[in-house]
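Missing here is one protein chain; the remaining ones are kept as they sit in the complex.
Each chain carries a letter (A and B) given by its place in the written order, and its residues are counted from 1.
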Amino acid sequence: MRSRFLIVLAAIVALVLVPSFVFASGQQQGGGGEIVINWPSIWVGQDAKAPAIDALVEEFNQANEGKIKVVVEPNPDYDGYRDKINAAIAAGQVPDIFIFNPDPTTFQYYEGDLLMDFTKDLNGAWGKQFVPGTIKGATKNGVTKSIPFEVGVTPIWYNQDLFDKAGIKEFPKTFDQFWKDADRLKAAGIVPASQMTGGSNAWTSMLWYSHILASIGGQDVWDKPLTDPQYVEAARIMQRMFQEYTTKDAVGADAGVSGGHYLAGRTAMFINGPWYIGRIRDEAPEVYKATKLTPAPQVKGGKYGAQIAFPLSNLAAASTDDPARRAAVVKFLKWLTKPENVAKISESAGSLFAIKYEVDRTNIDPLQLQFIDALNNASFAVSHFQANFPVDVTAELGQGFGAMALGRMTPEEFVKQLQAVANN
Amino acid sequence: MAGRKLNKHWKGILLFLLPVIVLYGLFFVYPLGFVFTVSLTKWNGVSAMKFIGFKNFIDNFGNQNFQLAVRNNFLWAFALGVVQITLAATVAMILARRPKGWRVLRTVYFLPNVISKVAIAMLWLAIYNAEFGALNAFLDMIGLSGWTHNWLGEIETALPAVMFQEVVYIGYFMIIILAGTMSVPESYYEAAQIDGANVWQQERYITIPMIRSILVTAMTLAVAFGLRHFEATFLMTNGGPANSTTVMGLILYKALAALDYGHANATGATLIIVGAIIIAAIRRFLSSRDAVAESKQ
Partner (left out) sequence: MPGRELTLTDIIAKTAKWLILVFFLIMTFVPIVWLIISSFKTNLELQTDPFSLPAVWQFQNYVDAIQVSGLPRLFVNSIIVSSLSTVLNVIITSMAAFAFSREKFRFQNTMLNMILAGVLVPIIALMVPYFKIITGVGLYDRLWGLVITYAAINLPISLFLIYGFMRTIPKELEEASIIDGCSFQQRFSRVVLPLSKLGLVTAGTFVFLFSWNEFIYALLLTSSMRARTLQLGIRFFKSQFITNYTSMYAAITLAIIPSIAVYIFFHERIIKGLTSGALKG
């Protein structure tokens, strides 16, 4: 009987250890010196960009058959993806290529020697393909270790049909007018604006906050530290928005709820980027037709006409000593950022990019056209709150908006709370 | 250890312990070493770790948010360890009496555990929603409109709301306790019946003492679940409103996202230590004597 258990035990040990040695996969070198580039990507599955990107990867692989192969690893869940990338980097295994959302927290990736340095590569013709300022935005301490790719532009959206119903002829240009119009909307049984406190960044409301700050602080708004009174002034407006002019479920709502209210025609105002065009066109065609984009109202004494535009996704790569591998990665990134290719993605997905490309104004989604025009016609553009503060400060916004909405926190206390987290 | 005889079965013991020791060593001892080491440093995962002693722990304990999280975790431990176990035991004792359809019920009650937590969280988000949620709609319908709330968005109601949807799914513990009641001999109840004991008395004096050990096991496990609670809160409130529903697991998660490995791991270490103390206390105070323990002395 002893032998039976020895056998069982041996079987277990074998079951556990043998596969690891037999199937151990080391650094991937495909057949005959082919360079394999692993790209964990979130632009897969239901992401609007997925088909175009898949096609581009396919084309690249075919053109470089036997020499370079790009393998996309699908990671549709964004939070999970970010966690995975962080874990891989901390474990010392930076993926060959990856995507990240640029903000002060993620720019820490630039430290040390983990990422490929593109500074020199971008000095020439490649760099000229990019919209001015975008490369600078990806440069820290004189070093550019990521490629700006997708950008977000998030004007204020409003539903013209609902505005008509409330008797409002044009979008208010000042906040004094805004409050009056918001009251008119309420009188007509329409909730003025979608707000939210959920998710990791209270997205809709964070963008409202950014718009208001842009109006108060102008082009240098983000140079001012949290101790500047502009943050309290903007917070006061947000408190009023939450307490009087939004849905009952705004505190605790996530992006699905906030967007859902706008799509359902319950709220008259919303904020989001061009990636949302597909959804609104497919799910709420009437609202899609009635949607107009505009700058935010002007705060008293502030500026008018700003737009919020920010780097949404940058591409980064693991640094490597192998010159052939380095060249392969750069080749692929140049391919992805080729103007014709970017135009293809933009056309099919509605997204906007940091690369200059020709827009065919006759053959483009009308809402997407509004986005492009909004950016072009802006008096100035600044990025959003999230791009200028570490992840935990941004995460605190939602909690603070909720607290203010519930009357548990004053705008002053709200900003103090942000400072506390920032100094932690 | 002079004078203490080596257990004559030591070869068998070693053999039986080896797989667990190896796997545990690899997947717990080494990673926990990582956790406790990093908890004493400042690290963002990219640059070198910087040793800072207990500063992360001190920061945590002085942080209002963290204190709130600890309090909430204790509340969760109570909600699951006491409330949920009581409900599970009650249902188990009812089903043990074999009422009509008990077999079907036994299977059905377990079904929610088979569905992913994400789906259940989504459902309850929809139920609790202030604009179009079922709960408020129901209250309106029965004339209690004054009782409607933004359940997940108000500080007084958010934590109970999240707790409710977790506590109410008793399937797992119910099955354990139910199987435990099966081992109580039928004859005991018959004798008690003849003696004139009613249902309550039968349960109190027969069933409960006999399943005591299983109840303690289940309760200890539930308390552990409460202390390490994370998912439902993350999915439903993300710690809000105003950080009122935050738990240690969530603080850990957010610190990781902020590339603050020092504080994240300090939170983890705190959770483990606090939890270990509580569990040890429970085992000490509630554990009944058992057959082998008696012979150990």
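In this text, a residue touches a chain if its C-beta (ideal position, glycine included) is under 8 Å from a C-beta of that chain, and two chains touch if they have at least 3 such contacts.
All figures in this text were calculated on a predicted structure; none of them were measured in a lab.
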Residue of A:93, A:123 or A:219 touching the missing chain in the full complex: A:93
Touch with the omitted chain, as defined above, among B:153, B:241 or B:268: B:268
Missing-partner contacts on chain A, residue numbers: 1-2, 4-5, 8, 12, 15-16, 19-21, 23-26, 38, 40, 42, 45-48, 73-78, 80-81, 83-84, 87-88, 90-93, 255-257, 259-261, 263-264, 266, 272-273, 275-276, 279, 283-284
Chain not shown, touching residues in chain B: 1, 4, 7, 9-10, 12-13, 16-17, 19-21, 23-24, 26-28, 30-32, 34-35, 45, 90-91, 94, 99, 105-120, 122-123, 126, 129, 132-134, 137, 168-172, 175-176, 179-180, 182-183, 185-187, 193-194, 196, 198-200, 213-214, 217, 220-221, 224, 227-228, 230, 248-249, 252-253, 256, 261, 264-265, 267-268, 271-272, 275-276, 279-280, 290-296
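The definition used in the following text is that only the chains that are shown with their structure count from here on.
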Chain A-chain B separation of Cα centroids, rounded to whole Å: 36
Sites on chain B touched by chain A in the complex: 15, 18-19, 23, 44-47, 59, 63, 129-131, 133, 150, 152-155, 158, 237-243, 254-261, 263
In the complex, chain A residues that touch chain B: 5-6, 9, 12-13, 16, 79, 82-83, 86, 89-90, 105-106, 108-109, 111-112, 114, 197-200, 247-253, 257, 261, 266, 390-392, 395, 398-400, 402-403, 405-406, 408-409, 424
